[in-house]
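Every protein chain except one is present and positioned as in the full complex.
Letters A, B and C mark the chains as written, and numbering starts fresh at 1 in each.
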Amino acid sequence: MQLRTDLAIERFAALPHGEGVSRQDEQRGDIQVHRVQVHTQKAARELGKDKGRYVTLCDRRLALSDTELQVQQELSCTLAEEIRPLLPEEGCVLAVGLGNRHITADALGSWVIEKLLVTRQLQLQLEHDANLPFRSVCAIAPGVLGITGIETAEMVRGIVDRVRPSAVIAIDALAAREAKRICSTVQITDTGISPGSGVGNHRMGLSRETLGVPVIAVGVPMVVYASGIIRDALSLLVEEAQAGEYDAERAVEGMVERVTKDALGELVVTPREVDLLLGRVASVLALGLNMALQPSLQPEDILMLVNDHL
Amino acid sequence: MQLRTDLAIERFAALPHGEGVSRQDEQRGDIQVHRVQVHTQKAARELGKDKGRYVTLCDRRLALSDTELQVQQELSCTLAEEIRPLLPEEGCVLAVGLGNRHITADALGSWVIEKLLVTRQLQLQLEHDANLPFRSVCAIAPGVLGITGIETAEMVRGIVDRVRPSAVIAIDALAAREAKRICSTVQITDTGISPGSGVGNHRMGLSRETLGVPVIAVGVPMVVYASGIIRDALSLLVEEAQAGEYDAERAVEGMVERVTKDALGELVVTPREVDLLLGRVASVLALGLNMALQPSLQPEDILMLVNDHL
Amino acid sequence: MQLRTDLAIERFAALPHGEGVSRQDEQRGDIQVHRVQVHTQKAARELGKDKGRYVTLCDRRLALSDTELQVQQELSCTLAEEIRPLLPEEGCVLAVGLGNRHITADALGSWVIEKLLVTRQLQLQLEHDANLPFRSVCAIAPGVLGITGIETAEMVRGIVDRVRPSAVIAIDALAAREAKRICSTVQITDTGISPGSGVGNHRMGLSRETLGVPVIAVGVPMVVYASGIIRDALSLLVEEAQAGEYDAERAVEGMVERVTKDALGELVVTPREVDLLLGRVASVLALGLNMALQPSLQPEDILMLVNDHL
Partner (left out) sequence: MQLRTDLAIERFAALPHGEGVSRQDEQRGDIQVHRVQVHTQKAARELGKDKGRYVTLCDRRLALSDTELQVQQELSCTLAEEIRPLLPEEGCVLAVGLGNRHITADALGSWVIEKLLVTRQLQLQLEHDANLPFRSVCAIAPGVLGITGIETAEMVRGIVDRVRPSAVIAIDALAAREAKRICSTVQITDTGISPGSGVGNHRMGLSRETLGVPVIAVGVPMVVYASGIIRDALSLLVEEAQAGEYDAERAVEGMVERVTKDALGELVVTPREVDLLLGRVASVLALGLNMALQPSLQPEDILMLVNDHL
């Protein structure tokens, strides 16, 4: 059965509990924290997600407009606490904002990069070895193959070979199964970016295997696929109606086909005001990343330094 | 039964053929042209659309990327031929791009206005009465109440009172029922903009009654509502399964509710690359409007004059 | 003698002290506050500025990148204290961002409007008379004649007639004489916008006379004219060289002509990074205006409410 989602937590929920996968849930105030670890190759194959660690933060306040500044900082803080242990203790970090910034559903990576505190140039611009209170951070938004003519993974590889960061953080827009996950969920994983994942369906992956350095992926679902949401509705109805020998699954496929046919491209479902939600989500993510990367700075200082470049 | 769509053609299809409404279809090459006229108040109430004329142009090529320039001009030309008869023979025309330009699904009006050929200032800048080969055209994008603090209809009214155009053309993003209509359909009507219509659910209407001049509305569906597309799928399944005494309608409502609950706002369904489709649709619409407003200019000249302002 | 500047303070400095004009200077920490009042029609003619009050705030920190958040709020606070006495005690205020947002040198008005707290819709959206702690504020950026085909003054007049604000605040980009004034000076006046003023050389003015309500103009110089800065240099050299019977003034004109000839349009002088300065200046201005308009809100709350709309 086809389960199209980038969220480990949705895949895990869809399969019976098995060996090789462990899960741990936690409540931190209003934020739900779910940790999934895939231990074995076999479990990875069944789950459809690589071996490694996945942390999912769930909180509807992530993109709500009446979120007080204080709440936004609480969310960013929790995000920072989950990302920091995955980073090497020191060394330069390269942040990569994936996706096509001309497509709202795929623009999250670019938006977050815009608000990141970039510091690597300070080291380069000082003549002597200064002991700066900053971690060295650099950032790129490599676009997509259709716009640059260069595979994102090629471009990142070439820059990693020159810059030699100690780790890469990749930010990406995701697709989920359930509409309630859109803009209310953050997934953090040390498994990097898998081929085929993301709203953009990345052609090639970014991982320790391909880049030679740890890759931490951070993503937020911006859409669900219309086919998925329709299948869910139909499956519910079939259950309720106890359709008996009725070949429900085949009928379901036919219905999905009929209501989505002749549309111009893959249909996605998203909140009507997703463009506004995008901005708020990007701000919370960026602040959380900045807090993880610059533990010596206060949130207010980070906000001031970032706004200064806007 | 709730049928949420701004397209007269979809409302008409949903009701049994009755008195007070006439329909005429035509094929112009690859373009389907549907004309609906609502003659009586009674038919207007049943249809849920005001008395007047509705022309719908359907062509998948409207937003396809491999549309040759020649095809785009063919579409714009057909559009121009349908709009021109609805305009007064002479006199200034005010074009109004409705909607919130920060929300992709609602930005069509603003995008079209950006590519419109504006000429009214030429008359104002010449000292003597020149016999220009241009029609006087001016254009505004008044934004929305939540951004300006001013009702769109208030702003348009105030400007109409000063500028005294002979007609208003209002461009708007619409919602349809069927996904195949998205970015492949143009609706032109002399009934203006109804309260509650459009992706933005306009609070007040724009019509001859409220503005004192003819209002021609031009719109393209950019989204369908997720609830609508899910209901359609469920209804199909219910028909097929012949669920008997099963209270299908109530079950359907419950399913829609369950798969869309907890989402952040009204869910819409749209092609994933809608941002790219938006640009192409806006170009075709703008060229068609420019051709309708400036019959003495060649398409190549229009394109050159417009590009010059970009 | 041609003295092209929108700053009253520069015009005043260029003329001998005369009757009908009074001036008062004050130092508020690092901010210089200059007040000029033009009392008589005769003085207005000599000065080339309308009768009324002009307040000029000078502080290089207005646009410097290492300006701490605290300093920015100090500047905004001082700005608010000078604007507030010029506003009516209560009643709706319409903010108008003048200029062409596609031209950086003329975009200040639009940028400030984007960051203004707009509240008039709250009153419209509540069913009963609520006693809100907000002043009713609405905001528009009417563009320019060359883009809309409508005179800015026409558009503002039409909207003022419908909305009936108790005052109008017009924000505009100015031209100065001395380069040091660029992005370091704010001029506030109760005389409104004069015809011919601003980087855009407004064709028509906006004032109590033309709109029927008080018009407070707020502006910051973004450019100086190259011809002016060159004339100044030449005049200095002429003084130094004690050129005697040498017809210095005619020679000066000739030099200016020769070094600027054949350029594509009026040459302006501006800091190379003016686009970055523009953002900071717009932020400080917007915060100051918001503080003046919403005395019951704290700066932190204002910043949060405004960022929420971005």
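Here is the rule we use: contacts are C-beta pairs under 8 Å (C-beta built on N, C-alpha and C of every residue); 3 or more make two chains touch, one makes a residue touch a chain.
It should be emphasised that the depicted structure is a prediction, and the values quoted were computed from it without experimental measurement.
Only one of C:R28, C:R45, C:R164 or C:K180 touches the chain withheld from this view, namely C:K180. Checked against the full complex, the one of A:T148, A:N201 or A:Q298 touching the unshown chain is A:T148. Summary of contacts with the chain left out: across C:L108, C:V215 or C:L234, the touching residue is C:L234. The residue touching the chain not shown here, chosen from A:V137, A:V199 or A:L237, is A:V137. In the full complex, chain C makes contact with the omitted chain through residues 60, 63-64, 102-106, 178-180, 182-184, 199, 223, 226, 229-230, 232-234, 236-238, 240-241, 243, 246, 248, 251-252, 255-256, 258-277. Taking the whole complex into account, chain A touches the unshown chain at residues 118-121, 124, 136-140, 143, 145-151, 154-155, 157-163, 309.
Note that in this section only the chains that are shown with their structure count from here on.
Mean C-alpha position of chain B lies 39 Å from that of chain C. With touch defined as above, chain C holds no residue shared between interfaces to two or more other chains.
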